[in-house]
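Moving on, here comes chain A:
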Amino acid sequence: MALGPHAVFVVTSYALATAVVLVLIGWIAVDYRRQKARLRELEAGGVTRRSGRGVADI
Partner candidate 1 sequence: MTALAALIRRDIKIALRVGGGALIGVLFFLTVVVLMPFALGPDLALLTRLGPAILWLGALLASLLTLDRLFMADHEDGSLDLIVMSRTPLELTCAAKALAHWLAAGVPLILATPVLGLLLNLDATATAAVALTLLAGTPALTFTGMIGAALAVTLHRGGLLLAVLVLPLSIPVLIFGVAASQAAITGPLAFGTPFSILCALSLVSLVIGPFAAAASLRHGLD
Partner candidate 2 sequence: MTLIDLANPTRFLQLTARILPWLAAATAILLLVGLYQAAMAPDDYQQGATVKIMFIHVPNAWLAMFVWGVMSLAALGTLVWRHPLADVAAKAAAPIGAAFTFLALVTGSLWGRPMWGTYWEWDARLTSVLILFLMYLGLIALWRAVEDPSRAARAAAVLTLVGALNLPIIKFSVDWWNTLHQPASVLRMGGPSLDRSFLIPLLVMAVAFSLLFVTLHLAAMRNEILRRRVRSLQMMQASRRSA
């Protein structure tokens, strides 16, 4: 697959798109872990929801 004289632009756009999507995925995954850890911490400290359901139910 030859990309011709403007290969830099094609490669840069694909690389940038990959990078942005990966950052989005990473951010969402890290955020998920952080919120779960905080919920667990709070429950370990004895704070529970009115329904009594904990983080294990999710």
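The rule is short, and it goes like this: a contact is a pair of C-beta atoms (placed from the backbone, for glycine too) under 8 Å apart; a residue touches a chain by one contact, two chains touch by 3 or more; residues count from 1.
On how the list was made: all candidates are chains of the complex that A comes from, given by their letters.
Because the structure is a prediction, the values reported are computed rather than measured.
Touch with chain A in this complex holds for only one of 1 or 2, which is 2. Contact residues of chain A toward candidate 2 in the complex are 1-7, 9-10, 12-14, 16-17, 20-21, 23-25, 28-29, 31-32, 35-36, 38-39, 42-43, 45, 47-49, 51, 53, 57-58.
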